[in-house]
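For this depiction, one protein chain was excluded, whereas all remaining protein chains were kept in their positions.
All chains are identified by letter, namely A and B, in their written order; residue positions are counted from 1 within each chain.
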Amino acid sequence: MTMSRLGAQPAEVIDRAATLSFRWNGKRFRGFEGDTIASALAAAGEHVFSRSMKYHRPRGILTADYWDPNLMVQVGDDPNVRAGHRLLEAGMDVRPQNVWPSLHRDIKAANSLVGRFLTAGFYYKTFMRPAWLWPTYERVLATFAPGGKIDLDTPHRYHDKRYLHPDVVVAGAGPAGIEAALAAAGAGARVLLVEHEDKVGGHLRYSSSDSAQAALAELRAALEASDVEVLTDSTVTGRYEDNWLGIVQRNHPIAVERLIKARAKVLVAAPGLIERPYVFSGNDRPGVVTSGAARRLINLWGVKPGERAVVFTANSEGDAAAADLDRVGVEVAAVIDGREGKRVSSAQGSSRALEAVAAGGNRIEADLLVVAAGWTAPTSLLNMAGDRPVYDAAAARFFPSDPPGNVLATGGLAGDGSLDELRAHGSATGRLAAQRAAAVAHRLQARTARARPVDGDEPSWAPDERTPLGRDPHPELYRSDTHGMVDLSEDVGSKDLVAAAREGYDSVELAKRYTTATMGPSQGKLETVNTVAAIAEARGETIAQVGTTVWRPPYAPLTLGALAGRVFEPVRVSSIHPWHEANGVSTILAGQWIRPDHYGDPAAEVRNVRTNVGLIDVTPLGKLDLRGPDIPKLLNLLYTNKWSKLPVGKVRYGMMCAEDGVVLDDGVTGRLGEDHYLMTTTSSGAGGVWEWVENWLQTERPDWKVHVTPVTTAYVSINVAGPKARELVGRVTEGVDLSPESFPYMEVRLATVAGVAGCFMWRIGFTGELSFEIHAPSGHGLHVWEALMDAGQDLGVGPFGLEGQRIMRLEKGHFIVGQDTDGLTLGPSTGLGPLIKLDKDDFAGKPELAWAADRPLPMIVAIQPDDPNMVPDEASQIVRGDTNEILGRITSSRMSPTLGRSICLGQVEPELAAGGTKLTVLLTSGERIGATVMDHHAHFDPAGERLRG
Amino acid sequence: MLLVPCPHCGPRNSSDLRYGGESHPRPDPATATPQQWRGYLYLRDNPADWLRENWYCRSGCRRWFTVERNTATNEFRNPPMPGDKRGGKA
Partner (left out) sequence: MAESPAFESPVVRSYETAESGALMLSDGSATTKWLVRGSFDGAVADRLAAPFGSSRVTEGGALVLGSRPGEWIILGATNAVAEVVAGLDGLDSSEFVTALDWTHGRALFQVTGTDAPQMLEKVCSLDWSDAMTPDGAVASASVAKVTCDIARCDADSTPTYMIFCDRSFGQYLFDALIDAGDEFGLAVGLPGG
């Protein structure tokens, strides 16, 4: 097969004045603007583009479009590019895939000599045992796997995302699709027309007839003049619930790809038909092409596909291909007419000297075998809408059965007809789509609170009164009298499918998975029906009896980049963040918060807090503003302890358990006024607790008068901790007597701090030191922080981060929900059993906690390793002696700068919870160390004297 | 993506909401047996049929609501919505 560029063709899309230079397989080539990669290479005489997946057989052009399984190439760092679809660009570095060591001398082609070993289910059968060889198998198989190379250094490229709410989306811009879009837009609908190829027109594009070209020009002009939004080189990749569509747009000027998520009121599926290969011996040889490929090469790109052709045709498209070939000077050596019962039986010989053998043994020498054996209806979008297409033997293809009313099919998917009939059907479909879309739009607008009021009643649901398209008879041509390739992407032959059926995998869904037929890059578009036909034949049944596989999204493969879209990774910072950044902070991402972890030396930060005074930015602490007379009732319900008698100005600690008794969250809540409280939650629990509280109030206690407002970021929260905290806070605070007598531990005051009114502060502390937690309005948070820093220079004030705080809280033995507790930790396991007041009428989780009170539970305990220098990793197991019987685990561990030894919290079985119990800790290294359970959770200052000072 | 009929906002993408699961009344904690309580916690009917279920309009009006959905067809019924003559609020 030698190709070359023809003289100007009437329908060609190339600009012969614009030459583009590119590289293929390391060599320099030239093509024209408007070429695809494949057409440029074909014009230059290239005939082998890839090696097949398993047998590494040479492969050439088959369909010359997106679905061509043989035209997967690497372009620069972009793998799996469809060379039959991707337009040529100057400077492209195109390389073949799946070839080693080279395209033309492929060592793995030896696989085709031992092909009998690679039968159906080969991988399942061969690489099963022994299991310990799996890593080796994987490594070897990976080098044989198809697909391009992923360059891990590829920069992250800009992928875009857009949401749309069109009235009508038309998938496919052939003549019927364009007419549907025009008619819908003419009826006032907002229409999006999505075309897979880079230009609209469908099959009209590669017809050289004057009438087709005139119709195409007319349709294009009408589109230009309309309000239809046209997306070319774009694909409707999926249809989901309520006509939610994924659309990938590949030619957007600002992005590599743009993913559009569209809520279409009506979807019109007009994808046209896909030409089906024919199964016979040698059907995958270079030189065997579909009629569509021949016509596209000639008419779109002016490429002569061969010198001497045999045409096997069973339909008018095949006839047109023969006419095109003849017109451009390709010698048509023979036309084998499938409608007369004639068949092509095999293609033999090398790729440049093909010998077509007709059934009966007539041999014809040629370099091109054009096959027009019938159509696959790509019913994917209808499948995704729940439709189950039915097979029509007389027309030899599947047709839609009963899609939902907001999904309409037109064009070749719906039937056959003259161009005028197809256009009329498209137009009627567009009008129907617009009518139904108007009804949906009316309903949505009428029911949406924010929408403009809508006049009148909802339009009635328009009945489908379209004149149905006919169905042209077509011979059922699936396999000839020889066996051949069914799935060219996956190298699955008809023999493999027959073998699979014999082994019992005779349902199409099983055979598909067993042989991997239809599971490759073509995703069934070329090979599904042939697969079904092979299984039907093996079972001695009809195609209708076997049925087809269900096409699922995506319609066409799409990149991970397109799916990821633009990067939306929200992060939160406190108002003090600029100060942290200017002062050498190391941050940690906690939830969505960027938080100070430390400022260089967390141990030094701890020592400074224990001896002087430190500031920590604890803004992410969850804060809920509670207002209303029924707050005590609400707190009694949410927390395990009692809240009825909390006086104004007091703060109390509480633990929340879920309805299953498992610890949910903890924190302090203070009473700021008669009917005004502030609840704090853990930083990570802030969002969840808020929703939980709303759920209680809205669904279980709707009569209670409480309003909850999240104010986490309305305030910055600064904990001032250390022996000199009172001195420091006193220097910037007005209106509050900070003496221990008038402002003792666990109380709250409203104050003006650093000139900022409306701050409140409470005396609590996770660090175990004297501490004042100041909550200042966020718009002045940085100012308050800087004022504290300035005022405390002579006191040795310094910042401390999350790590320092975690060390100090561990020194004090405070557990962290989610760190020291897990999804099974019941309330009493925390050691806070006395805070669970079972004499309250009701609270969240009460029944479970009541039942738990009677049985021994794993407990959180403080643990110290016998070797003070040994810090066991968190999650190290606590085991029984030399056995591997697990009795608990270390949940938190650190070296304590204050005590100069390692300290831990852990969860242990009930019988190990008593102080003094000796434990064995199994380290991650496998070493076992001794450790001791402590009498108190607090490793440091168990009496809490510093805190209350 | 499912359109969920929020009784306050109107139809919204399901990703705007949090699914609250089957709607079961909370047993009286004073009298509930372990079987009753754990049925409330863990046991779901999971019918392929009409189901009363809870949703939380997380990105929208932040209201919890109960609707009936046919789990086999994803059809909703009886959610009074804004504009509904059945009594949703405008």
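Basically, a residue touches a chain if its C-beta (ideal position, glycine included) is under 8 Å from a C-beta of that chain, and two chains touch if they have at least 3 such contacts.
If you're wondering where the values come from, they're calculated on a predicted model, not measured in any experiment.
Checked against the full complex, the one of A:G600, A:P740, A:G779 or A:G915 touching the unshown chain is A:G779. Contact with the omitted chain, checked across A:S50, A:N70, A:T290 or A:T448, is made by A:T448.
Against the chain not shown here, chain B presents residues 8-9, 13, 15-16, 58-63, 82, 89-90. Although one chain is not drawn, its touching partners on chain A can still be listed: residues 160-165, 190, 253-254, 261, 263, 441, 444-445, 448-452, 454, 566, 568-575, 577-578, 592-593, 619-620, 625, 627-628, 705, 707, 709-715, 754-758, 777-783.
In the analysis below, only the chains that are shown with their structure count from here on.
Separating the centre of chain A from that of chain B, both taken as means of CA atoms, is a distance of 26 Å. The residues of chain A lying in touch with chain B in their complex are 240-242, 244, 263, 444, 446-451, 454, 659-660, 691, 694-695, 698-700, 841-842, 846-848, 851. The touching residues of chain B, when paired with chain A in their complex, are 1-3, 5, 8-11, 13, 18, 20, 26, 29-30, 32, 34, 37, 40-41, 54, 56, 58, 62-64, 74, 81-84, 88-90.
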